[in-house]
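Just one protein chain is left out here, and the rest sit where they should.
Then we have subunit A:
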Amino acid sequence: MAFFFSRGRSRQPSDVVEDELAKQLSQMKVMVQGTQELDASTDQVHGLVQAMLQEDLLYELAVALHNLPFEARKDTQTIFSHILRFKPPQGNSPDPPVISYIVHNRPEIIIELCRGYEHSQSAMPCGTILREALKFDVIAAIILYDQSKEGEPAIRLTEVQPNVPQRGTGVFWRFFHWIDRGTFELSADAFTTFREILTRHKSLVTGYLATNFDYFFSQFNTFLVQSESYVTKRQSIKLLGEILLDRANYSVMMRYVESGENLKLCMKLLRDDRKMVQYEGFHVFKVFVANPDKSVAVQRILINNRDRLLKFLPKFLEDRTDDDQFTDEKSFLVRQIELLPKEPIEPSRSGREPSRSTANTTTVA
């Protein structure tokens, strides 16, 4: 198999080398995926995988992807996606060998794939490969916890310290930048990957958010929820709702809805001039109001705006007449706001713990 790799590994290929490389990538693609008429041979793929690991070709491809020509980029994406999934027939480990290899020996591959978002040419193929790899929580962990600088070795799983807050320099935090600043295609792809990182492996993410709560949500609120881009804004409000209302993130949600600043942000969304932004904002806002243990700050804002809210909510998106659930939730919120006390009351902490509520008399009916 070595003849495949004997040439064409230069970072700045001349045209001839580039053509040659593109040709070999195309052959490799056919080898891993077969054709419509011909199935791929498992032995051949197995040999190819071995050779690629030995030659460190995955890393080289990840680094150079944005320099490859159009078809070669697509071929690279196909090759990656296939061999990330590949399991040798006699293998008995639950994870594909390439995933294990990356995690233990070459996490830099993942970091380089993320950095593919630095270039519009490589953003989409890298994103597709990353999302394939992100089916495994270990890959998500690498992206979340790596803080290596360019050229430095990336994090090994054994080095992960979940309780130490992130410095905010790792590759994960670059996603905010890519999503906020990228062109539509790049930004949208980066967001899809970002969502995958945050929603796929719940226990991992819950721990991460608990440790990095303040920094994460300050970034999220600043760059995503208040993004200039309509798509980023709308999608991230929706994602925020999903994260908060995920049962696994219960304590994250409680912490988020304690904050008066978060509530203000959310109430501004209700008055955005685009109705889908209003709508997505509503689904975050309702969590603040439905929380039976509102913080004093949240209560104060709601009480100060009680009359405005009671006037505003019944007419809010009232053309959603078919949306019974929305209407019901609105009614529920109106009721909750009507029931607010005149002055904020110190919350009891009982509500913090799910299903452990003792009868208490601090709140008036």
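Note that a residue touches a chain if its C-beta (ideal position, glycine included) is under 8 Å from a C-beta of that chain, and two chains touch if they have at least 3 such contacts; residues count from 1.
Methods note: contacts and distances are computed from a predicted model.
Trainee: Given the choices "Oligosaccharyl transferase subunit", "ER membrane protein complex subunit 1", "NADH-ubiquinone oxidoreductase chain 4L" or "non-specific serine/threonine protein kinase", state the protein name listed in UniProt for the chain not shown.
Mentor: Answer from the record: the omitted chain is "non-specific serine/threonine protein kinase".
Trainee: Looking at A:D15, A:E150, A:E228 or A:E346, which residue reaches the missing chain?
Mentor: Among A:D15, A:E150, A:E228 or A:E346, only A:E228 touches the chain that is not shown.
Trainee: Which is it among A:Q24, A:T76 or A:S187 that touches the chain not included here?
Mentor: Only one of A:Q24, A:T76 or A:S187 touches the chain omitted from view, namely A:S187.
Trainee: Can you say which of A:E152, A:D214 or A:D307 touches the chain missing from this structure?
Mentor: In the full complex, the listed residue that touches the missing chain is A:D307.
Trainee: Could I get the residues of subunit A that touch the absent chain, sorted low to high?
Mentor: 33-37, 39, 70-71, 74, 78, 81-82, 124, 132, 180-181, 183-185, 187-189, 192, 227-232, 234-235, 238, 241-242, 245-247, 250, 253, 264, 267-268, 271-276, 278, 283, 286-287, 290-293, 300-301, 303-308, 311-312, 314-329, 331-332, 334-336, 338-339, 350-351, 354-355, 357, 359-360, 363, 365
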